[in-house]
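Every protein chain except one is present and positioned as in the full complex.
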Amino acid sequence: MSLLELKGISKIYGDLKALDNINLSVDNGEWVAIMGPSGSGKSTMMNIIGCMDKPSLGEVLLDGVDISKESAKNLTEIRRDKIGLIFQQFHLVNYLTAVENVMVAQYYHSLPDEKEALEALDRVGLLERAKHLPSQLSGGEQQRVCIARALINHPEIILADEPTGNLDEANENIVLDLFKQLHEEHTTLIVVTHDPEVAEVAQRTITLDHGRIKSDKINEMFGKS
Amino acid sequence: MFLRMIRGAFARQWKKMLVIALTIMLGTSLATAMINVMLDVGDKVNQELKTYGANITVLPKSASVMSDLYEMEDAGAETGSYLLESEIGNIKTIFWAFNIVDFAPFIDTDVTMESGSDVKITGTWFNHHLDLPTGESLDAGVNSLRSWWDIDEGEWIDEQLLSENEAAAMVGTVLAKREGIKAGDTIHVKGSAGEADLNVRGIFDAGGDEDEQIYAPLDVVQALSDTDGYISSIEVSALTTPDNELAEKAAKDPGSLTIAQYELWYCTAYVSSICYQIQEAITDSAAAPVRQVAESEGAIMDKTELLMVLITILSLIGSALGITNLVTASVMERSGEIGLFKAIGATDWTISGLFLTEILLTGLVGAVAGYFVGFGFAQIIGHTVFSSSIEMKPFVIPIVAVLMLGVTLLGSIPAIRMLLHLDPAEVLHGR
Partner (left out) sequence: MTKRKMFFRMITASLVRRRSRMLVALLAIAVGATILSGLVTIYIDVPRQMGAEFRNYGANMIFMAASNDAVFDMDAVDKGIDVIGSGKIVGVAPYRYETVRIHEQPIVAAGTDLSQVMTTSPYWMIDGEWADSDEQFMVGRNIAESLNLHVGDLVNVMGPTEEDSEDQLNFGLDMKLTGIVETGGKEEDYIYMSMTDLETLVGEGELDVAELSVSATGDELAGYIDKIGSEVPDITPRLVKRVTQSESTVLGKLQALVFLVTVVVLVLTMICVATTMTAVVTERRKEIGLRKALGASDSSIIKEFMGEGLLLGGAGGILGSVLGFLFAQYVSVRVFASSIRFQPLLLPVTILVSVLITGLACAVPIRNATSIDPALVLKGE
């Protein structure tokens, strides 16, 4: 059974159909890139998958449960338990240290555990920078903190929105390498991007245009580069 | 473009601007209200202190030296000289006439009651109606001058309601108890020059010597002692400025002053200059301040004014900090926007100019509204506490305006400094 299934999803704002009858299923452990130009509906789709928005029409099945009709409060809980978010703007709390930022996610999820948070930072190679404030970290480092934070609660899906949009090439590679590792550990990854290079390394690329799926193809090169 | 940007800021940020305007309005209203109340509190408290009664007594010149002494020697003697009843109104024609709040003439004589006991009877005005040569008119007399008297029975004599030839009187509570007099009784008294039947209108409790006396209208007592047209003293209640060195020097001898000092003294409402002017207005009179009242008034007014000044300063500091705070907070909030402006090439000057113009425009709106709100606050305070309105002095407006301008600019300094030090790259990069 697939982990995530979108069935006939539409999101309508007035006259505008941001998403128009989308059908999509993502299997456990898959690495999917969602591409498309601005205004193609990427963000709307990401919000719906990330439980931050609800579709106007259709069903969203996460782990076989329809989440499209849930209340905002329940959506918050589902997001907390099943989804790890990574943003283009990093969105770290600027007055908390790296490790504290990771712990915030633990705090809302269950119990903060500093040891575990440090392990997560170790995994993204930032153990020595754990006590630094975001302003003392480079963009790449901030994004890695963000990834550590997304991982800390062992979510079923990691949802990344333009994760490399604000990074230089060196940092972009570090982040993509991390994604690769995650994929090898069977973490489901959904990466929204407009950067073909980022999309290329994914297992499967879905291209959106005007709210519809324009193409959905498996990347033949996957795992070889 | 500058104007367009400002317009844009107002159109899109009106909520934040509203908060700033609101704060400046509050600060301004506080400053306006407090400064006006502070400036007026002296006059108001002075008015209130009038409940202590007269602060100036006017006696005949010779009597002020000897008459009381002679009375002690021989109570019946008629050797004292008098003031003229016809000149009383002159008090309201002196330079400081406006500061004369109340006054009443007095004359007394001893009368014998039916029981045979001798009693002092004082003739005075109760609420005498006076038409002045200036065209004004006023009611003066002991009804207001002796505000601390309690009327145990009956009521105050109302001179306007007395019928022709009716002899009314009020009796002190101690005397009334001793002689068994009640309000409404008629008592027969015999003076040195005549007799009278007095209708007792009320029994008063003055808490002093007066409680053993009879008070009656001036003409009644004059008839009893054959002193028609004469009075022996006048008590005056005047609004005065607390004494200073100049006033003390002048009080001893006005002749010792230089011309400039004399003018200053004459044209200030010191109790000594008012006394001096009364002496000028009434023939052969000697006016002296009643130290008990005049001295204490000065002390209390000084303290009250100082108290209000300090409270005003505190509230001004409070509102200044409040405004500074908010302006700082609201500018900090917009660091993103500022970073952007810088990134697209705005100089520090243009950005600072833009922000200052925005804030000052907002402040202007707030300050104008605040002045009127402050006006309202001052009047509320005036009416609730003193039952009269607070005078809004026009020169407070520029003071408040400069104050608010300074405070708003001061509040913008940390914000402007911050925005000048801002690194556009950092801002646009998220952090």
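Letters are used for the chains, namely A and B, taken in the order the chains are written, and counting of residues starts over at 1 for each.
The criterion applied here is as follows: a residue touches a chain if its C-beta (ideal position, glycine included) is under 8 Å from a C-beta of that chain, and two chains touch if they have at least 3 such contacts.
Source: prediction; values computed, not measured.
Note that of B:Thr109, B:Gln222, B:Ser273 or B:Ser319, the residue touching the chain absent from this view is B:Ser319. Within the full complex, the residue among B:Leu161, B:Cys267 or B:Ile311 touching the omitted chain is B:Ile311.
For the options B:Thr93, B:Thr134 or B:Ser147, the residue in contact with the chain missing from this view is B:Ser147. Counting over the whole complex, chain B has residues 16, 19, 22-23, 26-27, 29-30, 33-34, 37, 41, 45, 48-49, 51-53, 56-57, 64-66, 68-69, 72-73, 147-150, 205-208, 288-296, 299-300, 303-304, 306-308, 310-311, 314-315, 317-319, 321-323, 325-326, 328-330, 332-333, 336, 377, 380-381, 384-386 touching the chain that is not drawn. Panel shows chain A; residues 43, 47, 50, 52-53, 73, 76-77, 79-81, 85, 87, 89, 91, 93-97, 100, 103-109, 111-114, 133, 149, 161 of it touch the chain omitted from the view.
Quick note on the criterion: only the chains that are shown with their structure count from here on.
Centre-to-centre spacing of chain A and chain B amounts to 75 Å, using the average Cα coordinate of each chain.
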